[in-house]
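Omission of a single protein chain aside, the complex is shown with its protein chains in their original locations.
A, B and C label the chains in the order they appear, each numbered from 1.
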Amino acid sequence: MNRTLISYLLSFALLAASPLVLNRFWLEVLNSVGLYAILALSLNVILGNAGLYNMGHAAFYAVGAYCAAILNTQLDIPILWSLPICGLVAAAAGALVCRPIIHLRGDYLLIVTVGVGEILRIALVNDIFGLTGGPNGIFGIDRPFLFGYKIRKPHEFLYLIWGFVAMTVFLFYRLRNSRFGRALDYLREDEVAAEGSGINTGRTKLMAFAIGAAWAGMAGALYASKMTIISPESFTFWESVLIFIIVIIGGSGNITGVLLGAFLIIGLPEFLRAYVGEFANARMWFFGLAMMIMMIFRTQGILPPGPRFFRLPKAGKEVSS
Amino acid sequence: MLRKMMFALVLLALAVTPALAAKTVKIGVMAPMTGSWASEGQEMKQIIELLAAEVNAAGGILGKKVEVVMEDDGGDPRTAALAATRLTTRDVVAVVGNYGSSITEAGQMIFDEEPLVQIANGSTAVRLTEKGLKYFLRTSPRDDEQGRVAAQTLQAKGFKKVAVLHDNTSYAKGLADETMGLLKGMGIDVVFADALTPGERDYSAILTKMKGKGPDAVLFTGYYPEAGLLLKQKKQIGWNVPFIGGDATNNPDLVKIAGKGAAEGFYFLSPPVPQDLPYPKAKKFVADYSAKYGSAPGSIWAVLSGDGFLSIVEAIKGAESTDTEKIAAFLKKKGTKINGLTGPIAFNAKGDRVGEVYKVYKVDASGAFVLQP
Amino acid sequence: MNLLRVEGMTKRFGGLVAVNDVSFSVDEGEVVGLIGPNGAGKTTVFNLITGNYIPDQGQVLFDGASIKGLRTHKIVDAGIARTFQTIRLFQKMSVLENVLAGQHCRMTTGIFGAFLQSPKARAEEQAALDLALEELEFVGLRHEANNLASNLSYGNQRLLEIARALATKPRLLILDEPAGGMNHQETDALLELIRKLRDRGITVFLIEHDMSLVMQACDKLVVLEYGCKIAEGDPESVKNNPKVIEAYLGPDDDEE
Partner (left out) sequence: MEEFFQQLTNGLAVGGIYALIALGYTMVYGVLKLINFAHGDLFTLGAYLGFTLLTSFGLSDRVGPLLGVLILALMVMGLVALVGMILERSAYKPLRQSPRLSAVVSALGASIFIQNSIMLVYGPNIQVYPHNIMPDTVIHLFGMPVPLMRILILVASVVLMVALYLFIQKTRTGTAIRAAAIDQGAAALMGINVDRVIMLVFLLGPALGGSAGLMVGLYYGQVNFTMGWVYGLKAFTAAILGGIGNIPGAMLGGLLLGLVEALGAAYISIAWKDAIAFGVLIFILIVRPTGLLGERVADKI
């Protein structure tokens, strides 16, 4: 536990110092990694912990982004203020959408989540309720203000985004080691046994979706304020697939693994951009190849989760964890 | 855990790339080299590299060679924003691109804040130049201008009932909306308006439905692959109705897809293709391009990126500086006329290209695009 | 008084009547056995009580209130816990975590509690751990607390299931073949455990094929054959019931 904590502190310290040595491009790559880290961590709750195959996560990302954009452009609500609202709206969307489909298993759930994502994207393209701006999307979204300071430079976003990542990691570790986190594990391992042990599996699944959706929604709000323009093109099926890949390649269920996955999957194409310059059109070819090789050699992902152990007192004494 | 730190270290090490003193004038190009629009991007690259070679053969600019710096925007906004940021770290003096309004918009602010002059090619959304950005220009015309030409064409041909079909891309919908707005004022009925899904193959269901509405003509504002299929399948269901396309249908592949018989009689609007221009520069370009790559350029948008490149080259020469302010000032100055591939290029204060650009073309029985008087 | 009452319960799967108009009751503090040949519908009766299946007809009353049609976790919450015939542990998780699963429905910390880790939430977590360890101690698996469930022997896995069920603080404990796969020694220990359970005031309702265990442990037996109840009563009377002997034990069979 302590070793993990130290590594995290060191890593975040390195990230905090990175603007000293990295140029804007690499800072933006780190920002992109950070955004996807939040998205992947949020999907990890659903896919990695609860074991629910969700390949439509971009839908919740979109809900958050559009929510922030609409609140900001129509009602002038500052982005950071709208963050919790976006989370709640996305969570509500997650719970609402998943209510009727939650009993589906495995791949049936997977295709239905794909369907939900596509339906939402099509709704956005068709300018549903006249709010989403159709294929143009919404533009003129404000940059976020933090204590009266306008955030716009890459390194400023680095602190905002990675600060959010740090908070997410901290909270999700707590969540994972809580009653709720364990319930997700039981659910993934054996749904019948979990229900038979008194766990409300239906509700737990919904909560998993709601939490995952909430964080994806907040990531969407951050994305909207970073880009200042959003359009349905940013929330395609491919986006869901990308987040899905990060979770599985990183190590489904393991927070550190998922973070590493985000570095790898989002970082690698940019890496290739910088170092295979001559073969720019082969960038994605390398990427696909790397994915296959990675899965073949680390079939469980980079860092698969291990079992959770508790520090126990010597027999007869009180327990402390 | 160590792995993570090592990764960060490697990132750090690689990021400290040496910045050499500028021995060349670097011009950045943002283009979709991968993804669905890769064909556009790769043609942009070919055209600009050809033009750069010619500029260099003629002595370069300001005594230096021109170097083209390509950046892949992947055809999606997030990647485009990253690509734009990377371009700002590569010592370029100005940027050509992108293809696609929403892709352009993702990088627009990044270049504006840098600041760098950006000349977009395939970005027709009206709002791009309505933001008051000082350093943004485009060689492509705007949706509203094309919409005006489209509406006038429909009116001139005497159609009373028109079906409008787009593909729900930002560009096609923009054009469809502009045109429909104008048609209303002209007393022309829009009896059908809907959007197809690009990338599919079978549009018979849509054609059947449209046919049921009985329009005099169909305006399709999407791209050539779908236009070609629509023409082909329209003929198959035995529907003989005039089709009119927007400038995204200007591509020789249209006829290949539809077949000559089905493509014959198809009208489309477009800036003039280089083959049709009287200017020697255009003729030479087409000849050179064909000699180097084996066929004439297919996409008008890629050709417009060549115009963007030439504009920047001329502006640097004219301003005798690679300073962003000066380049932009030169380009927007009244009276500046650049000899481009699609004719003389001049920009207004907003950064839009001025002058009548659109022409009407018709496909003849041999599949050739014939400029209409 | 009756803790559990089943009245006229019937369940069909397609054309097959798996449980046919079965009625019986389990009194508080008793150990009751449900026996019958393979395929008699015993496990189905259990599944009907615990809400895994819903009876087509009939009524299930627990402590006087109907629990028919409730979801399983509600029934657990009401005070009925169970083990499974085919062991269903969370194999890749630790023994202690398996027991904590049972504590879930007795805890209240939600998502925000987990985020905030308030003193109350910490205290609850600590109490759950303590209780889980107590239950492990009770079944004799405390020393295995940090082992993986899949590493336990078959017999110990059955005990772990009992510990997990106990952690839900049940009034009625339903055991589906608890001695299945156990050796003699383990079976003896199990008998001891069942008696200890009764001493704790927990009512036990079990399916078991090991007749010696059944005869020693149970206060009362219910006998099923082909989905129908053919006998109910104390072990001695059931043992001598000619219907049971004929249908189940067979004329020449020993009790073993």
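In this text, a residue touches a chain if its C-beta (ideal position, glycine included) is under 8 Å from a C-beta of that chain, and two chains touch if they have at least 3 such contacts.
Because the structure is predicted, anything quoted here is derived from the model rather than measured.
Residue-wise, the contact with the chain that is not shown comes from A:119, picked out of A:21, A:119 or A:167. Touching residues on chain A toward the chain that is not drawn are 47, 53, 100-101, 103-105, 107-108, 110-112, 114-116, 118-119, 122-123, 125-126, 192, 237, 241, 244-245, 248-249, 252, 281-282, 284-285, 287-292, 294-296, 299-301.
In the full complex, chain B touches the hidden chain at residues 34-36, 38-39, 41-42, 168, 194-197, 199-202, 204-206, 208-209, 211-212, 225, 228-229, 232, 236-238, 253, 256-257, 259-261, 298.
The rule is short, and it goes like this: only the chains that are shown with their structure count from here on.
Viewed as a network of touching protein chains, the structure reduces to a simple linear path. Among the other chains, the CA centroid farthest from that of chain C is the one of B.
Chain centres defined as mean CA positions place A nearest to the mean of all protein CA atoms. Rounded to whole angstrom, the centroid-to-centroid distance between chain B and chain C, based on C-alpha atoms, equals 72 Å. Between the CA-based centres of chain A and chain C the separation comes to 41 Å, rounded to the whole angstrom.
For chain A, no residue reaches two or more other chains under the stated contact definition.
In chain C, there is no position where the chain touches two or more neighbouring chains simultaneously.
Looking at the complex, you find that chain C touches chain A at residues 50, 52, 71-73, 76-77, 81-82, 84, 88-94, 96-97, 100-102, 104-107, 109-111, 113-115, 117, 121, 124-126, 128-130, 133, 142-143, 145-146, 148, 164-165, 167-168.
Considering their complex, residues 171, 174-175, 178-183, 185-186, 189-190, 192-202, 207, 211, 307-310, 312, 315, 318-321 of chain A touch chain C.
Against chain A, in their complex, chain B makes its touches with residues 1-5, 7-9, 11-12, 14-17, 33-35, 38, 42, 70-72, 76-79, 81-83, 85-86, 88-89, 101-102, 105-106, 109, 113, 125, 127, 168-170, 173-174, 195.
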